[in-house]
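Take a look at the following structure, please.
What you see is the complex with one protein chain gone and the rest in place.
Each chain gets a letter, A, B, C and D, in the order it is written, and its residues are counted from 1.
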Amino acid sequence: MIVAQNPSPPILELRGISKRFLKELDFAGRMAERLGADIHEELVHAVDNVSLKIQQGQVVGLAGESGCGKSTLGRIVAGILDPSEGQVFYRGQDVALMPAAQAQATALKIQMIFQDPFASLNPRMRVQDIIGEAPVVHGIISRKEREDYLDEIMLSCGLDPSYKRRYPHQFSGGQRQRIGIARALAVKPEFIVCDESVAALDVSIQAQILNLFIELREKFNLTYLFISHDLGVIEHISDHIAIMYLGRIVESAPSEALFENPNHPYTDALLREVPRLENRHAEFAPIRGEVPSPLAPPAGCHFHPRCPRAFDPCAKSAPQLVTLGGERQSACFLNDISMSKNG
Amino acid sequence: MKIETGFEQEISDPLGKKEISPLRRFISDFCESKVAVVGLSIICVIILIAIFAPLLSVQDPYDLAQLDIMDGRLPPGEVSGTGITFWLGSDDQGRDMLSGIFYGLRTSLGVGAMSAFIALIIGSSLGLTAAYFGGRIDSLIMRIVDIQLSFPAVLVALVLLAILGKGVDKIIIALVAVQWAYYARTVRGTALVERRKEYMEAARCLALSHSRLVFRHLLPNCMPPLIVVVTVQVAHAIALEATLSFLGIGLPVTEPSLGLLIANGFEYMLSGRYWISFFPGIALLLTIVSINLVGDQLRDVLNPRLQS
Amino acid sequence: MIAFLIRRLTQSGLVLLVMSLLVFIGVFAIGNPVDILINPDADQEEIERAIKALGLDKPMWEQYWIFLVNALQGDLGRSFVFNIPALQLIWQRMPATLELAGFAMFLSIFLGIPLGMIAGLKPDSWVGRTIMSGSILGFSLPTFWVGLMMILLFAVYLGWLPASGRGETVDVFGVPVSFLTLNGLSHILLPAINLALFKLSLTIRLARAGTREAMLMDYVKFARAKGLSNARVIMVHVFKNIMIPVVTVLGLELGNVIAFSVVTETIFSWPGMGKLIIDSINVLDRPVIVAYLLMTVSMFIVINLVVDIIYSMLDPRVRLGDMKS
Amino acid sequence: QTLKIGLKSEPSSMDPHYHNLTPNNMMALYVFDRLILQDEKQNLKPGLAVSWNNVDELTWEFKLRSGVKWHDGSDFSADDVAFTIGRAPNVPNSPSSLGRYIKQIKSVEIIDPLTIRLKTEKPFPLMPTYMSTFGIVSKKTGTGASTEDYNSGKAMNGTGPFKFVEFVPGDRIVYKRNDNYWGEKPNWSDVIVKPLSNNSARVAALLAGVVDMIDFVPTSDIEILKKNDKVSISQTVSNRVIYMHIDTARDKSPFVTDVNGNPMDKNPLKDLRVRKAMSMAINRKGIVEKVMEGVAIPAGQLLPDGFFAISPNLKVEPYNPEGAKALLKEAGWGDGFGLTIQGPNNRYVNDAKIVQAIAQMLTRVGIKSKVDTMPKNVFFPRGSKLEFSFMLVGWGAGSGEPSSPLGALLHTYDKSQGFGSSNRGRFSNADLDAKLEQALATVDREKHKNLLIEATEIGINNLGIIPLHFQVNTWAVRKGLVYNARTDEQTLAMGVKPAP
Partner (left out) sequence: MSQSQPTLQIEDLKTHFLTKAGDVKAVDGISFNVNKGEVLGLVGESGCGKSVTGFSIMGLIDHPGKIVGGRIIFNGTDLVGLAETEMRKIRGRKIALIFQDPMMTLNPVLRIDTQMIEAIQAHENVSRKVARLRARDALGQVGIPSPDERLRAYPHQFSGGMRQRVAIAIALLNKPDLIIADEPTTALDVTIQAQILYEAQKLCRDTGTAMIWITHDLTVVAGLADRICVMYAGRIVEKGGIDEVLDDPFHPYTYGLIGSVPSRNKRGSPLYQIPGMTPSLLKLGSGCAFRERCSRADEACKNMPQATKPKPGREVRCFHPHLETS
């Protein structure tokens, strides 16, 4: 009974992840700064204290405007970047503390699919090497099994195996994206980070790839962290959605709940601006202003200068992400008020 | 935004049956320019001549015992004391100009290619190291590169050769010393761009080793600009060697390169004995111009920005 | 800007130091200038006296130290050959070289950019092809060979232009220049063209590549969509963009022009620094060699600095502070 | 009328005493007279001194010319000569001073304004020759004047045929005629001297009419210039002998190898027979004809015919490759050996080509030769450090007689006495040493001469050096002019005259 109530740990958990990019000054720069020149170290808080749990088999969407830190977070999850602070747990184990062999195995378990179908494939390798290199190197398959294995993977990604001796440039964008997916699948991952994986594709192709994602998820029991700035796509594919603004998660909720009833004013505004087929002759009422520079984010709640409902405390301190019942979390001072009213 | 031309689409049409490797595609692009193809053919001929010079020559112009000073400065077509016909005349030492040019090509090309090759190895390893590891290593290497590049090549070579003395090895050292930095800079530049591309991230995601990343993924993608730099630098090296020989430093006189042949014949120019300087000059011109023609077309073909 | 200057100055100081040391060691390694300078008739005692007089009997490190201390006070030593301060010797020769280099640069810029732009605008026309073929030739021909051919053709066979020397000069602010008199101009023309040929080709290629690239850019199309005349699009939008690579590369090449004048000056007997350095190397006149190299390097440093500043003015996207070198 | 001269070598300074170097000494002649002058054949003739003689073995008396005026108008006197003798060896920073020609003078005695006596420690027969090597400067302007003052013209106050106008290093030197010159007045009101170091450029400048006269016409262009009707040529043999210096002293010589190029413990060059064979293997006529294009004279001794103390017994070694082979065999080197010949490539006329030609010839008789030529700046220091085995060098006897090459090249190396300073082969022969030293202490002209001839014969017969040829120097002038070609390679505007 107790065991049942304590389900297995989430496949992936982020705790207090921060990533800072610091552009340091060299010797001359420091001298000049002393002398009063207008030069400073530039610190970008790309990801700021993000916590997130992803359950086995879930698709978690991560949305937000350009530069809000989505890709950075995705890269940290995929192990390409190390976080400046915080821990990444994979199946309950801190990735940073794993012994080397296990760390490598985990690294293979988490794969990434990229945005640019042109830049994400090595133009000087044949498809068979792009897909087949890593499984052979890591001993997942033997060299002899390679051909069959390639055929199998390519087929499941909707690629004709007879193309495997070709180079990436001989494929269309959609096919290239499939090759990228096949490359990731070839090392038998459990978790896939999709960073804007359909953003560069035409609608009709985009639909093909989205369908492929859904299909593969069932077939291989995959878990996705699906990053996109296109809320339509996110809404379509995700079970759970996290909205980021300037490095912080401002709201995180199951998709239905989020779209039905956004809590954070930023989520609210964002959702209203998503163009939809159903909205004809729309009256556009945009949020004023643009995302501030991450070099000098506004104090307090980063969103407050653009927020129609901002009030005093918003400029002073940053609201914490609080659980609002169910799986919904939001970081807004308005919730404190409504909660205190309710309570 | 990429504008796709019909041409490219045809080649890359995944539904089509044609399979065209990058090499084939590159060759077809290259052959677009007739001049470049002519240039390439000339280079091939020149290389063949250089390789087979001993078979093609009536005389070993580097073997003093085969030269007779009494055959010196014969005009084209004259017959030497030993019965050899000097089709392009002979120089002041009685060296058959045609044989001299064949051997000179050998030396010039050899020196150019060798120095470019060594500089390529040194420069690109340093450049790759700098780009891949970044940080202090990068700054250190690149500062040295900057310093090296801020010295004009002629001067460095001049001073260096004055110190080192004569010899094929010496001139190769000098040429490498003035060339490596170009490769380092080029490789680093491209490697920095390529390193940030998503395929590198993907490769890292696949937990591949550093050496695999650098040599199998990064290096091949840095090649196109390198190839262009190599051609240009080979041409430069040949010209620079000729210039240095002309200034009287560089190669030993008994084993003249094209530049040295020109320099030797230069003083006979005014007196009407044009052949000593003129024919090697033409050979040098042909060599450098055709290398540059090829390099030019390579630059166009390999430049992603001009590629449709 | 300050950071940029500090970075540059420290770097330059280092370069100068390292370079002077290397040259010092290098020249030391070649040998003793006295063997060449001295009259062959001289006996051993005389040789020793001369070695002492030139301070060459001291160990190298001591010589270098003495040199450094003096150099910091602006004294780069006296020419062994001419017995005048090496710096003064170079100053005397510098205007001639700078004039030659400047004139060559002038030619390559004012011919190269228009030609390159024409070739870039009409890459497939016969004009464009001719220009490009010409530039490949100019790029490939070794300077010395062209110089010889030019003398042969223009001076000897045609007799149009003088073969060598500098011709009449006029003092402008105390600096003799020759391009102001007809005679001077006729003297400078051949060497300047000779020296300019390579840079001219380079400029043509840069301008052509830049133009071709710019013409493909959206902003050119947008400019035309605004209804601008072709002339304005080319002279303003395209031109300003190609100026960036042209100025940067040519600026840096100015250093090379000055260096390459070694060859041109030798052929045309132009009384500049290039000839001086060759002569000095031939007689191992170490103070002059070191001073010359220090001077040219300093000149490069200044040129690079100016180029970077111009670059940052031409390209508003660039901040000087971010520049490394 | 203006005369424009294109010179191969530029003087390094206008100071007549700064640098003992042919271009300097020659340009100094334009402005500064000497006590004794040399004619174009290097015979001595009166200059500022009208006569000279020995008062005793150790004292030389010079009678000075009267009525000579300095360019600034003041009078010339013995004071100036004394001042010059004091200054010439002591110019600060001089890389090569004139002290060599003056150090024998123990004291100077001014008898009257036009008589001066020079005393030596030992009898010194070369005194008049040495007094013809340096220009006399004015005491008035010269006192305290530095080299810079001469370059700028401030101290350029001479008695010579030309007055100094300006010196722009690397570009030109300008003179104008001294209308008050005591001797024959030059034909030119103005002279512009331009340094044109590049051979072809110099010829081109003459052809293009930029200059009226050039020196060191490259051998390859002489033929065509002779045919050109706009110019004329004047030639004469020079006092410069081109020779091969041989390592005759060491048992193991650095560049002698066995036939296969391996180092060898024996030095065949020590064997006179081998040296003789090498000399016989060299086709001097071939070199003169083909390399020098006829502009040289095969040499059998240290100075060409017509100079002082020429041996009538020494003949040019005939070309005899068969004899050379036989001789080599006799000496036990029938299989030959390996040798690298060094030489400069920018010092003498066609130097690098001669080296190659010699390598050809030696190879043909079995001495496998390689060639290594280098710029003079590298060559001479290395040669002086005895790094070579067999090298090409040249020697111009500035004094016009054989004691200078004998002392510098063939006398045993002796630092303390200043002998053998250029003896890069370390040839040593006690007989020769004795004869030469005796000659140098013999004031009697005839005895002196015979001793020198004997010494020369010893040196040449023992092949301390192998003489190749004497350079013939060539000047080219615009048609309508003639130049009295000089054996000492000097190019003097005074010697240029309109063609008769």
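We take it that a contact is a pair of C-beta atoms (placed from the backbone, for glycine too) under 8 Å apart; a residue touches a chain by one contact, two chains touch by 3 or more.
Everything quoted here is computed from the prediction, not taken from an experiment.
K.L.:
Which of these, C:Leu68, C:Val236 or C:Val306, touches the one chain of the complex that we don't see?
P.N.:
Hidden-chain contact among the options goes to C:Val236.
K.L.:
Could you tell me which of A:Leu25, A:Val137, A:Ala257 or A:Val274 touches the chain that is not displayed?
P.N.:
Answering carefully, the residue with contact to the hidden chain is A:Val274.
K.L.:
Among C:Leu206, C:Ala223, C:Ala291 or C:Val307, choose the residue that contacts the chain missing from this document, as touch is defined above.
P.N.:
Touches the omitted chain: C:Ala223.
K.L.:
Go through chain A and note every residue touching the omitted chain.
P.N.:
Given the touch definition above, chain A has residues 65-66, 172, 174-175, 202-208, 210-211, 214-215, 229-233, 235-237, 255, 259, 269-270, 273-282, 284-287, 290-291 touching the missing chain.
K.L.:
If you put the missing chain back, which residues of chain C would it touch?
P.N.:
217-219, 221-229, 232, 236-237, 240-241, 244, 314-317
Note that in this section only the chains that are shown with their structure count from here on.
K.L.:
Rounded to the nearest whole Å, what is the centre-to-centre distance of chain B and chain D, using the mean of the C-alpha atoms as each centre?
P.N.:
Spacing between the chain centres: roughly 46 Å.
K.L.:
I'd like the Å distance between the centres of chain A and chain B, where a centre is the mean of that chain's Cα atoms.
P.N.:
48
K.L.:
Counting only residues that touch at least two other chains, what does the list for chain D look like?
P.N.:
200, 204, 207, 346, 375, 377-378
K.L.:
Where in chain C do residues touch two or more other chains at once?
P.N.:
30, 148, 152, 156, 266, 281
K.L.:
Testing understanding: with touching defined as stated, what is the shape of the graph linking the protein chains, line, ring, star, complete or other?
P.N.:
Drawn as a graph, the chains match no named shape, so other.
K.L.:
Output every touching chain pair, sorted by label.
P.N.:
Chain pairs that touch: A-B, A-C, B-C, B-D, C-D.
K.L.:
With touch defined as at the start, can you tell me which chain A residues reach chain B in the complex?
P.N.:
Against chain B, chain A makes touches at 26, 75, 78-80, 104, 107-108, 110-112, 114-116, 118-125, 133-134, 137-138, 163, 165-167, 169-172, 175, 180, 183-184, 187.
K.L.:
Given the complex with chain A, which residues does chain B contribute to the contact?
P.N.:
2, 11-12, 14, 19-22, 139, 197-199, 201-208, 212, 216-217, 220-221
K.L.:
Write out the stretch or stretches of chain A touching chain C in their complex.
P.N.:
Answer in residue numbers: 25-29, 31-33, 35, 37, 39.
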